[in-house]
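Only a single protein chain was left out; the remaining protein chains are all shown in position.
Our next item is chain A:
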Amino acid sequence: MTVADALMLALGAIAVGSAVFVVTSSHLVRAGFYLVVSLGAIAGLYLVLGAELVAWVQILVYVGAVVVLLLFAVMLTRAPIGPSPDLDRPALPAALIGGGVGLGLTVLLVDAFRWTEYELPPPGTGRRVGEQIFGAWVLPFEVLSILLLAALVGAIVLSRPDIGARPDPNAPADTDTPPPGPVDESDEVRARLERIAARQAAAQDRLRAQRAAETAAAESTGAAPVKTREDVLKEQAHDVVFRAREAGPALGATQPEMSDQARPRVIEGTSRENQTRALPRGEDKALPRGEDKALPAPSKRELPKAPDRDGEEA
């Protein structure tokens, strides 16, 4: 029993023990991490056996890439964090076949090698492996590189559903004309948007003019009779803070004045015509559909006169 034997026994115990946990653990993620331990112990076995490059490639490729890929797959398939109850089939046939395979292989190998002492080879270097790969085994190496490329392309093609997807025969064949984006609207929609913008600009101008006239009237009539010092300070602070808002139409201040006007302000999409039209439609289904088409025409005709009444929208 040499040092190499003891090392191999210990590493083999670690590898086999964690492999047992890989195939029996009820946590998906724990199985992945036990696989890391098992593969690391096998890499240690490679080191003891003198295959240094294989050991480091094992660490790089298996522990660094394959297990990470498996754990990514565990995450992408939304595996539960706790133990999964329905992870296993009934154990008896699998245990029977697995135990039979293990027993057969063990008996075969023990019978073949007995307790024969072998001379441990000198540790292999990357130079020797490189000479062999690019000397005697260069053709399998190239074939393997092509296979790796094919696997790469195949994985990409499998992962992307838009590559190689055949069109659905049940789907309507309107896929040739994509829906118009927000940039290229039709002429009608563009004209409507321009009308809306013009109405909004006119409403803002009107509100500003109203406010200017109101303040001018208040100043001319002397509507501020008694102004204490606190009021002056408050107004100054108000000017500092709210000057930007005062420049625009103030909603809270102008709303009661707007309600006094004969023509109430109409917010976009909530005109009275729509409300009065929506009520009988919900109650009486027998309303003729021609009324819907007849209504927008007069409102569109009176649009130049009343630019802020948008009865034809919606």
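Observations on the model:
Just so it is clear, a contact is a pair of C-beta atoms (placed from the backbone, for glycine too) under 8 Å apart; a residue touches a chain by one contact, two chains touch by 3 or more; residues count from 1.
Here is the rule we use: contacts and distances are computed from a predicted model.
For the omitted chain of this complex, the UniProt record lists the protein as "NADH-quinone oxidoreductase subunit K", which is one of "histidine kinase", "Acyl carrier protein", "NADH-quinone oxidoreductase subunit K" or "Cell division protein FtsL".
Considering A:Leu105, A:Leu193, A:Ala212 or A:Val241, the position touching the chain not shown turns out to be A:Leu105 (whole complex). For chain A, the list of residues touching the undisplayed chain reads 2, 4-5, 8-9, 12, 15-16, 19-20, 22-23, 28, 31-32, 35, 38-39, 42, 45-46, 49-51, 53-54, 57-58, 61-62, 65-66, 69-70, 72-74, 76-77, 79, 84, 86-89, 91, 93-95, 97-99, 101-103, 105-106, 108-110, 112-121, 124, 128-129, 131-133, 135-137, 140-141, 144, 147-148, 151-152, 154-156, 158-159, 161, 165-169, 171.
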